[in-house]
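Excluded from the complex is one protein chain; the other protein chains are retained at their positions.
Here is chain A:
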Amino acid sequence: METLWLVVLGVLTVGYFALAGFDYGTGLLLPFRKRDETLRLMTPFFLGNEVWLVAAIGVLFAAFPRLEGELLSGAHSVFTLVLAGLVLFMAAVQLRLWWWLVFTGALTVSVGWGLFLAHLLAAPWPTALVMPVLFALHGWVFQTRKWALFPITALLCALPIPLAFSSIDTNGLMAHADTLGLLAWVAIPIIPLVVLLQWSIVAISSR
C-alpha cells in the first residue's frame, strides 16, 4: 500500500512538471516569439496541465500528512513565491491580460521551483536557475513541435524535484493503512480517466 501511494504521488508530480513545464517554458519564451501564435498553441493544454499540481498536493496532504506540513512550511517563503507566480501566470494566460505579466508569472514560478529544488538539495541558490532553463527548453521543444525531443525535455523537467524527494524517508510520515485503502479506490481509476479526458480536449481543439 505504501509503495502504491509513492507511485501515485510520483505520477502526479512527474505529470505536473512534464506538462506544466512547457506552459512555463512558453511563458518564458514569449519575449522572443510571436506572442498570439505562441499562446494559442498552448491554450488547449493549459488548464489540464496546471490541475495536476492541485491533485498532487491533495494526495500529499491525505497520504503523507506528516510530510506535507513540514515540507511546505519548511520552505514557506519559497512557496509564497511559487504561488504568487502561479496566481499571476494563470490569471494572465487564461484572461489574456498582458504578455509581460505572463512572462513575469512564468519566470516567478520557474525560479520558485528552482529555489525549492535548491532547498531540498541544500544546494547554493544558483541551482535555482536550473528549472527556468529546463522549462524554457521544454517550452521551445513544444513550440517548435520537435516531438521526438519532447519526451526527453519532459523528463528533464519532471525528474529533478521527485529525485530530490527520494532522499526523504517516508516511514512514519504516511497516513494509516485505513485512510490509504479508502483513497486508493478513488485515486486509481481517476488518474487514467483524467488523462483520457485531457487527451480528448487536445484532440477536439485541434479538429
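One rule holds in what follows: a contact is a pair of C-beta atoms (placed from the backbone, for glycine too) under 8 Å apart; a residue touches a chain by one contact, two chains touch by 3 or more; residues count from 1.
Following the convention adopted for this analysis, contacts and distances are computed from a predicted model.
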Name of the absent chain as recorded in UniProt (options "Branched-chain amino acid ABC transporter permease", "Signal recognition particle protein", "Putative N-methylproline demethylase" or "Cytochrome ubiquinol oxidase subunit I"): "Cytochrome ubiquinol oxidase subunit I"
Hidden partner interface residues of chain A, rising order: 43-44, 46-48, 50-51, 53-55, 57-63, 65-66, 68-73, 76-77, 79-80, 83-84, 86-88, 90-91, 94-97, 175-176, 178-179, 182-183, 186-187, 190, 193-194, 197-198, 200-201, 204-205, 207
